[in-house]
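First the structure, which I've put down as structure tokens, then a few questions once you've had a look.
On to chain A.
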Amino acid sequence: MNEIGLTHILFVSTILFFIGVYGFLTRRNMISMLMSIELILNSVNINFVAFNKYLYADKLDGTFFTIFIITIAAAEASVAIAIIIHLYRNLKSVDIDDADMMKF
Partner candidate 1 sequence: MNSSTVIFYILAALILGGGIMAVTARKIFRSAIYLLFSLIGIAALYFWMNIEFIAAVQIVVYVGGIVVLIIFSIFLTHDSGGEMPEPNLTRALFAAFATCFACALTILYISKQAFIATQNVTIEPNVKNIGRQMLSTTDHGFMLPFEVVSMLLLAALVGSIVIALKTKPSPSNLPEGDALEAEKK
Partner candidate 2 sequence: MTNLTILILFPLITAIAVLFCRNSAQIRWTALAGSAIQLILASLLMHSYYAERAAGNVSQMLFESRTSWYSALNIEYYIGVDGISVIMIMMTAFVVLSGILISWKIESLTKEFFFLLLLLSVGAYGFFISLDLFTMFFFLEVAVIPKFLLIAIWGSGKKEYSAMKLALMLMGGSALVLVGLLVTYFKTDIGNGVHTFDLIKISHQHIPLETQKLIFPFLFVGFGVFTALFPFHTWVPDGHSSAPTAASMFLAGISMKLGGYGCLRVATYLMPEGAQYYSSVIVLLATIAIIYGAFATLMQKDLKYINAYSSVSHCGFILLGIGMLTKTAIIGAVLQMVSHGVMTALFFGAIGMIYDRTHTREVEKLGGLLKTIPFVASVYIIAGLCSLGLPGFSGFVSEMTIFMGAWQRPDAFHRIATILACASIVVTAVYILRAAGKAVMGPITNSQYNELTDATWTEKSASVLLTFAVLSIGLAPFWLIDLITPDTQLIMENLARGVLGN
């Protein structure tokens, strides 16, 4: 475990973060966007857990943060999906670019 340190994990999480961002910026399906959000949140989770584990193991702050983030992600996803489905009923589309009635 000597070679694989915190930094490597952070690299993974950072890359995952930006993959998520990329997905959010490019995927036109709203549900896909939501999925990208989950990716981002997971990368943050990895960060917190890794920091807690490798650096600040005297307290469990990071771990708890992760737990709460996961919970919130669930809540957020449920509300978001409810809204998306509601919109879908009216708009008959989940393409985010179709949701541009309001602009300028």
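The rule is simple: a contact is a pair of C-beta atoms (placed from the backbone, for glycine too) under 8 Å apart; a residue touches a chain by one contact, two chains touch by 3 or more; residues count from 1.
Regarding candidate selection, all candidates are chains of the complex that A comes from, given by their letters.
What you see is a predicted model; the values in this text were computed from it and never measured.
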In the complex, what candidate makes contact with chain A, out of 1 or 2? 1
In the complex, go through chain A and note every residue touching candidate 1. 1, 3-4, 6-12, 14-23, 25-29, 31-32, 34-36, 38-39, 42, 45-46, 49-50, 52-61, 63-64, 66-68, 70-79, 81-86, 88-92, 94-95, 97, 101
